[in-house]
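First comes the structure, then the notes that go with it.
Missing here: one protein chain of the complex. Every other protein chain is in place.
And now, subunit A:
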Amino acid sequence: MSEKQQQAVITEAAKISFQNVTKRFQVREGRGVSEFTAMDGVNLDVRPGEFMAVVGPSGCGKSTLLDLLAGLSHPTSGQILLDGRPITGPGLDRGIVFQQYALFPWRTARANIEFGLEAKGFSQKERRERARHYLALVGLSGFENRYPHELSGGMKQRVAIARSLAFDPDVLLMDEPFAALDAQTRESLQTELLSIWEQTGKTILFITHGIDEAVYLGQRVAVMTARPGRIKRIIDIPLGKRSEDEDIRSGAEFGALRHEIWSELREEVQRSQAFDRSPVTAKAGLAK
């Protein structure tokens, strides 16, 4: 088998495949327009049924990566394959939980969950049934008829999660979905997500700021570089089934993995801060 063929086989096997993906934005700067590179040559393969966590410093392009995968924006160059086919637009094969909830304020919690089901053509009865089931799953039974402004931040986030699960997509794309939750709720939803993943075999791409969360949830953790975003390293998490070990988080292996990711990230955060400060330091240097 030639190298090229081998590459093709790998691509074929991948559920999601970023191939040399670059994303640039046009940004207005004073009067002119300049280009801003948010992602630069990202390569990333996610296997079918894999739980992939992504961490990276703020502003490195994580949400951008998710938008591209969702089909909501298009790469400037390179391509993204889903099941071996290039992504052309959004679709109900991918469920997305946005960083900022994105609930429809004129719809109740239930009606928000039913939104995707309407597009998929479920009957009214089935929609009700599913909405109820998934609201219960995220611990919001009894809040069916609340409007988003009557829910707390964490509750809104849970509705958004229920909404993305309700139409049963193959792939779940989650952008810091648990960031607004308290520690207890977060842990119980993490457990819930893992059990959904184990039961359904969905492929999950999970963006997070929490190193613990990444290690706890992910089979692999992709660490991104500071601007422009690239995949710096992918770290395997060879921990067993989380449900079988009650206190997996306090084990030595967990600690070692967490430290490894922490060091990788710290380097990047420092680099991005240095990058932000560099013009100032340069000027200060001149003044001396």
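Heads up, the rule we're going with is that a contact is a pair of C-beta atoms (placed from the backbone, for glycine too) under 8 Å apart; a residue touches a chain by one contact, two chains touch by 3 or more; residues count from 1.
Methods note: contacts and distances are computed from a predicted model.
Enquirer: So which of "Sensor protein FixL", "Ring-1,2-phenylacetyl-CoA epoxidase subunit PaaE", "Protein-arginine kinase" or "ABC transporter permease" is the UniProt name of the chain that got left out?
Expert: "ABC transporter permease"
Enquirer: May I ask which residue of A:Gln100, A:Gln124 or A:Ser152 touches the chain that does not appear here?
Expert: A:Gln100
Enquirer: With the missing chain put back, one of A:Lys120, A:His133, A:His209 or A:Arg258 would touch it. Which one?
Expert: A:Lys120
Enquirer: Considering the entire assembly, which residues of subunit A contact the chain that has been omitted?
Expert: 67, 70-72, 89-92, 94, 96, 98, 100, 102-107, 115-116, 119-120, 147, 149, 163, 167
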